[in-house]
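One structure follows; several queries about it will come next.
Here the complex is missing one protein chain, while the rest keep their positions.
Chains here go by letter, A, B and C, matching the order in which they are written, and residues are numbered from 1 within each.
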Amino acid sequence: MVDGESAPEGAGAQARPPRRGTVFDYDRTVALSDGVFAIALTLLVLNIPQPGADGDLWSELADLLPDLGAYALSFVVIGGMWRYHHIFFRELARIDARLTSLNLLYLGFIALIPFPTGLLADRGDEAPAVIVYAITLAAVTSLGATMELYAERRGLAAPRQRRFFEYANVPGVFLLSIPIALLSPTLAIWSWLLLFVTGRVSQRMEAARR
Amino acid sequence: MVDGESAPEGAGAQARPPRRGTVFDYDRTVALSDGVFAIALTLLVLNIPQPGADGDLWSELADLLPDLGAYALSFVVIGGMWRYHHIFFRELARIDARLTSLNLLYLGFIALIPFPTGLLADRGDEAPAVIVYAITLAAVTSLGATMELYAERRGLAAPRQRRFFEYANVPGVFLLSIPIALLSPTLAIWSWLLLFVTGRVSQRMEAARR
Amino acid sequence: MVDGESAPEGAGAQARPPRRGTVFDYDRTVALSDGVFAIALTLLVLNIPQPGADGDLWSELADLLPDLGAYALSFVVIGGMWRYHHIFFRELARIDARLTSLNLLYLGFIALIPFPTGLLADRGDEAPAVIVYAITLAAVTSLGATMELYAERRGLAAPRQRRFFEYANVPGVFLLSIPIALLSPTLAIWSWLLLFVTGRVSQRMEAARR
Partner (left out) sequence: MVDGESAPEGAGAQARPPRRGTVFDYDRTVALSDGVFAIALTLLVLNIPQPGADGDLWSELADLLPDLGAYALSFVVIGGMWRYHHIFFRELARIDARLTSLNLLYLGFIALIPFPTGLLADRGDEAPAVIVYAITLAAVTSLGATMELYAERRGLAAPRQRRFFEYANVPGVFLLSIPIALLSPTLAIWSWLLLFVTGRVSQRMEAARR
C-alpha cells in the first residue's frame, strides 16, 4: 500500500498510450471490484450451518430460517451495492490514486459483510448484532457517497447535481436504526424497509432533473 | 438495491458513448455472473469433510461417497446452468435495469446451491433434503425461463419461439420429484435422470425449427 | 447441462456477428476457467488449520509443516495446470459444445483438488491418501490430454504432432505412483519428482520439432 503510491497515476499516465495508464487502471479496478462483489455474495452461503447428522430434519430446517433470511437480506444488499458501484463507474471518465484507495476501503467493508450477516442470523434478536450490521452498512454506503463526491470534485465524473438527500438517505436509514435497535432489535430490522420509500423519493428527484 | 435503481439504464444509456452505457452494463453483468458461477462451483468442495485423524482411511473414504456424489451432481447442475446462462446472454442484444435485478435474483439461487448440496450429501435418504434441493433447482431454472421470456417480450433478445415444454421441462422434472420424495427420497433422486430424456426432446424441438 | 445443449454452437454461430457466437463462447469459457483456477488456488489455504489458543506456538507451527508442504505442492500443481490450460486455449481457434463439456469436467477435477490436498496433509503417510491424490491428478491431466486430442481431431486447433509420451507422461507418473504407494506412501510422493525429468524430455521433443 505504501510502495504502490510511489507512481502517481494522475501525472505519469498522460504520457503513455491509452491501453496502459488510465484505461488499464480503470479495467483492473473494475475487475478486482467485481471479483470482491462476486466472492462476498457467494461466501454468504457458508454462514448457513448444515444440520447435524440426526434429529427431525424439517424442524432443523425451520431453525435455519433466520439464516436463510440473513442470506437473502445480505444478497439483496450486496447486489444493490454492486449495482450502485456499477452505475458510478459507468459515469467515471478516469480514475486516480486516491479514488483507487477509497475504492479499496469500500471493498474492505463489502468483503466484511458476511461477518455481520452471520451475527444477524445467530443473534438477530439482540441489539449488538443489529447495530454492528447497521454500522457496517452505514459505513459502506457513506464511502460510496464519498467516492461519488470526490470524483465529481476532481472532475473524474460529470457532476450529477444530486441533492444531499440522495447521497444521505441510505446511510441515514441505517444510522437511524441504531437507536431503534437499543429499544427493539426486531423493529430496527423492519425499519430498513424504509429504504424502499427513500429510494423511490430519490429516484423521483433524479427523474425531475432530466 | 434501492439507490442503484435511480438511474434507469434503458433511458439514459442512449445518449452516452457505447463503451459506457449498455455495453458496460452487459460486460460487468457477465463478469459478475461468471464470478458467482465459478465460486459456487468451487465452494462445493468445502462440503466434503476431511476424515478424522485416525481410523481405517479406506472405510472413511467410502463413507464420503455420498459427499462425492453430491459434489458431482451439483457440479454438473451448476455447470449446466452456466452453459444455459451463457447461451442466453449470447443472444441478448442489451440489458435493462429489470433484467439486471432478475439476474441478481437468479445468481442468489445459484450461490445458494452449496447449501442444499450439503443437505443431500448428509441426509440424502430423507425427504426434506431431497425436497429442498428440488425446490432450489426448480426456482433457479424457473427464474432462467422468466429471464428469457422477459428479454423476448421487451425486445432485448430475438424471439426464439420456444414451446412451453422447452421452458418448463427442467423446473417440471424437479417439481415432479417433490411428491415422489415423500414416497421415496432415493427414487426422487433417480427421477432427475429424466432430465436427459426431456433435454433430448427439447433439443429435437429446437432442431426442428431451424 | 441438459437444456443448455439445445443450441448447438457450431451451427448457429456462423450466422451471427463475431462478438456473439464463437468469440463470446471462447471468452466466457476462459473467464469461468480462470475463476475456477484462481479460487481453487486460493481455497487451498483453508486446509491449513489454525493452531489452538494455547500450547507452545513454535511446536504447533512445526506440526503444520505437512499442511504447508501440501499447500505448496497443490499450488504448484494447480498453477501448472493453469499454465497448461492457458497454452492449450491460446492455440485454440474456436470452441464447440463438446469441448465446453470436456472443459467443465476438467474444471470439476481442478476444483476438487483442495480435498485430496487436505487428505495428503493429514494422512500423507497412509496409502489411501496418496492414491486418492494420484488418481485425481491422473484424471485431470488425462482430461487435459483428451481435450487437446479432441480439439486437434475436430480442427479446433492446429495439430501439434505431439508424440504419445508428451500426452501421457504426466498422468503416467501419477498412475505409476499408485502401486508404489501400496508399498510406501512416502516413496510414492517422492516419485512425483519424476515429473521434472519427464517434463524436460517432453520439452526437448517439442523443441526438436521446431
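Brief remarks follow.
Here is the rule we use: a contact is a pair of C-beta atoms (placed from the backbone, for glycine too) under 8 Å apart; a residue touches a chain by one contact, two chains touch by 3 or more.
Quantities reported herein were computed from a predicted structural model and do not represent experimental measurements.
Only one of the listed residues, C:P51, C:G155 or C:P179, touches the absent chain: C:P51. Of the listed positions C:I39, C:L119 or C:I189, the one in contact with the omitted chain in the full complex is C:I39.
Mapped onto chain C, the interface with the missing chain covers residues 30-31, 34-35, 37-39, 41-46, 48, 50-51, 53, 57-58, 61, 71-72, 75-77, 79-84, 86-87, 89-91, 141, 166, 169-170, 195-196, 198-200, 202-203, 205-206, 210. Counting over the whole complex, chain A has residues 1-7, 11, 20-21, 24-25, 28, 31-32, 35-36, 38-40, 43, 46-47, 100, 104, 107-108, 111-112, 114-115, 118-119, 122-123, 126-129, 132 touching the chain that is not drawn.
The rule is short, and it goes like this: only the chains that are shown with their structure count from here on.
Chain B and chain C have Cα centroids lying 25 Å from one another.
Among all residues of chain B, those that touch two or more other chains are 31, 35, 38-39, 43, 46.
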